[in-house]
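Every protein chain except one is present and positioned as in the full complex.
A and B are the chain letters, set down in written order, and residue numbers restart from 1 in every chain.
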Amino acid sequence: MGNLLDIRGLDVAFRTYGFRAHILKNVSLSIPEGGRVALIGETGSGKSVTAKSILGTLPGNAHVEGGSILFEGRDVLQLAEAERDRMKGTAFSVIMQDPLSSFNPVFRIGRHLDDVMRFADMRLGERSGAAERQKRIYEVLRKVQLSDPERVFSAYPAQLSGGMRQRVLIALALLHQPKLLIADEPGTALDVTTQDEIMKLINRLVSENGLSLLMITHNLGVVRQMADDIYVMRHGEIVEHGPLRQLFTSPREDYTRQLVDAIPPLYGPKVVDQPPVEGEAIIALTGVSKVFSERRLIGRGSEHIAVKDVDLTIGKGEIFGLAGESGSGKTTVARMIMGLIAPSTGEITVDGVKMAGTGRSDAFRHLTQIVYQNPGTSLNPKRTVGQTLSVPLRFAGLERVRFDARIAELLRHVDLPAHYVSKYPHELSGGQKQRVAIARALAANPKIIVLDEPTSALDVSVQKNVIALLQRLRDELGLTYLFISHDLSLMRNFCSRIAVMLRGELVEEGEPRTVFAKPAHPYTRALIAAVPVMADEEEQMKPSVSAEERKRFLVDAVA
Amino acid sequence: MNTNWLDVMLRRLLGFAGVMLVLSLMIFVLARVVPGDPARIALGPSATQEQVDAMRLEMGLDDPVLIQFVNYVGGALRGDFGRSLISGKPVASEILELLPATLELVLVTVFLMIVISVPLGVVTARYRNSWIDNTGRFFSIIGVTMPSFLFAILLQLAAANFFPGWPILGRIDYTLTAPQGPTGLLLIDSLAHGRFDVFASALQHLLFPALALAMAGIGQVTRITRSAMIEHQRRDHVLTLKSFGVPDRVIIFRYLLKLSSIAPLTIMGLEFASLIGNAFVVELVFSWGGFASYGLEAILQKDLNAVMAVVLVSGFFFIVANLIIDVVLLMIDPRLRFKEAR
Partner (left out) sequence: MSAPAMPQPEALSTRYMAWYRFTRNPAAVIGAFMVVTVILAAIFAPLIAPYPDHVGAVVDFRNRHAAPDMAHLLGTDKVGRDILSRVVFGFRVSLFLVIGVLGVAVPVGAALGLAAGYFSGLTERIITGFTNVMLAIPPLVMALAIGNVLEPNLVNAMLAITLLWWTWHARLVYRVSKSIAAEDFIEAARLAGASHWHILTREILPNCISVISVKTTLDAAFVILFGATLSFLGLGVKPPTPDLGSMVADGRQFLPEMWWEVLAPGFAIFYATLGFNLLGDGLRDMFDVEA
């Protein structure tokens, strides 16, 4: 048959600390000539190891224990190293995942590109001059929509934006027409709109050049546009595979169904409308701005306006969503509400108390708590769950004898067993850590909890449970949430009201139902349009964005 | 973006000027609180109280301390560190006379350090956990842990037993006369005067002291280079290049080496302080007769003015060395230039 790549019964094990960890178990996967295949799995499922096995970049402690990888009928695992090297970048190429760390920071971008091209040329037996290579590289850079290739070529990695670096990574993979493109979670670290652009670009390049694509991702929404065949991976095994439509509409395995169901819908009958909350105002911002200024020794220092003239009222009991991409000022707004930083101008009132100065007064202390994005850094690794939870109790003046009872109650609130008090963070999973972080926020009896992308670092299946927990706690304890996120589909279902920020300004505000049905601001439209969705029907219900509008908000893409 | 160079450098210079000022203040205060009257030390125990009082007046010891400090700093800036309490000659001219000997030793030492430890660090990292690595690591840990004086003595013993006739004392064979000027560095002056016999002798004399002095730094820099190389090997950018089949040697000698030279360079700047300290030992063992020997003598004889000058000059050289390293780092690492700009 016309399969470009055939993985048969691949077994890979890692050796660490005297143990053998079986990472890939009997993995089989086929990519037809010109086909687009997606490999889906959550963190640690072994999908990246599969990619590295194909590329031949497994770490030293990994051993291929069985199986074969046939590329055009030849088993690459049996090839001599030099022969295998010859295929890199020419037979198959990879689009690396993290645009930030994928370049050596002390070398120019052009140096990376030139070396990759030069050595691939040498392996192909072609001689090439530096000037000629530069011309070819510029061409490829233009192909990935970097309109100023000279500047990109001579820039250091730190001088480019994340989106631009991701484009360079794509260019790197396309320097020599490969047959197979392996994309390892491209754009994951980028903003939604940029990610969307990147996906469209990859898609176009694949179809224009007749490449085959292996798309590795944890994001099911992305897959719909990017693949025809889907493999679902879990704990190193392929649990299910089949054509996209069948897998999305009628999955055979529970696990796949769980994955599909965990994605919140953006449009359609499955969307949940949160009832509007008519509470009195608990948070009020009037004309709030925040300017960060930098002093320089000579010349004028620069000023950065993080938040510009924001008016905002949040009612008691609301789940207020603040959406925006990185650098939009949404986190700065939250930090001002928590009293961690003072506004440059304007006034903030929280629960009737007017904010003054930078200090958090005692009255303020119990009002607002926060749940952070990254479960890895939000708990002190050297302190047990019990010790972490006792801090707010102790400083709220609770008697020591009542600690145990209160901690047990807090753990009950977040659905963790009572014996978790003695566990250290490294013994907990990401979702469990996030539950402990929620319990800590509850411990001080706050009225408001700031949720700073509390689920974005979690796998989708876990994400759903944490969101359900948060919803229940709001109802039971009468809390008000300020939910900061860039995940619009999640906000659509979880928030009672949302606002969108762009470059420090509030550009849209309203109930999710109206905002999503009739987005007023073009940026909101662009943002919604970029959200990956699960079904074609949803895709069609998205607002349309003109090319000119898109360009206005994506300065990043076109250099 | 390169306009930030000026800003960055100006910041460093100001910082270093501040360090020098505080350093001189500290030394000044220390020198004033120690027991013993400098005037008395200068004149010896047989002097009368009147003579001592006259001396105190001359040395300005009866002025308010702040005035004394200002005068001292003013003098130091003009290159005037007062007179030696022992010899009575100006400290500055005494130091200036001996400085080239130490400077030559230190420069050769730094040269040896770089030439030996960087390749060693790269090779041990490349062949990690092989016998090459183990041998290299063994020698670098010896370098770090063996006292300089022991290593210096071992070198002398080795010369005495295995290379009879190899010079182990002084800068130059006593039958030769060193050419005068222009730099005071024998290696350069001899070439300038075409005296190849002097050059050869000076080079011979330099080898062992420089090795003894370099050893601690060689050990340290090798280790840092090795661990920086290994650390960076795990990074994503190496995987990027590997995925596209860029050969290992290019990854190591171009990409990793430049990135991994940042950490050892930083360490070398700090190491410079202990290098100056070890020069005291090495100059003593090899009868080098340089600035460090002068410093040791001054300290043992409690020649306060000379001691203060020695500490200040040592600090000055430390700062100059670090300033040079900072410039090199700024050239190597573009991130330093951008970071301070934002």
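Note that in this section a residue touches a chain if its C-beta (ideal position, glycine included) is under 8 Å from a C-beta of that chain, and two chains touch if they have at least 3 such contacts.
Since we're looking at a predicted model, the values are computed, not measured.
*Asks:* Shown chains touched by the missing chain?
*Replies:* A, B
*Asks:* I'm checking contacts with the chain that's been left out. Which of A:T368, A:T480 or A:T524 qualifies?
*Replies:* Residue touching the chain left out of view: A:T368.
*Asks:* With respect to the chain omitted from the figure, which of A:L100, A:M122, A:A342 or A:A444 is a touching residue?
*Replies:* Result: among the candidates, A:A444 touches the missing chain.
*Asks:* Touch as defined at the start, partner being the missing chain; which of A:V76, A:I230 or A:M338 qualifies?
*Replies:* Going through A:V76, A:I230 or A:M338 one by one, A:M338 is the residue touching the chain not shown.
*Asks:* Would you write out the residues of chain A that touch the absent chain, in ascending order?
*Replies:* The missing chain touches chain A at positions 15-22, 44, 65, 338, 340, 360, 362, 365-366, 368-370, 372, 374, 377-383, 387-388, 391-392, 394-396, 426-427, 429, 437, 440-441, 443-444.
*Asks:* Going by the touch rule given at the top, which residues of chain B touch the chain that is not shown?
*Replies:* Those residues of chain B that touch the unshown chain are 15, 18-20, 22-23, 26, 30, 34-36, 141-142, 144-150, 153-154, 156-157, 160-161, 270, 273-274, 276-278, 280-281, 284-285, 295-296, 299-300, 302, 304, 307, 310-311, 314-315, 318-319.
The rule is simple: only the chains that are shown with their structure count from here on.
*Asks:* In the complex, go through chain B and note every residue touching chain A.
*Replies:* 1, 6-7, 10-11, 14, 235-237, 239-247, 250, 254-255, 258-259, 262, 332-335, 338, 342
*Asks:* Please output the residues of chain A touching chain B within their complex, sorted ascending.
*Replies:* Per the touch definition, chain A meets chain B at residues 55, 57, 85-89, 93-94, 96-98, 101-107, 112, 115-116, 119-120, 123, 156, 158-159, 169, 172, 175, 294, 296-299, 302.
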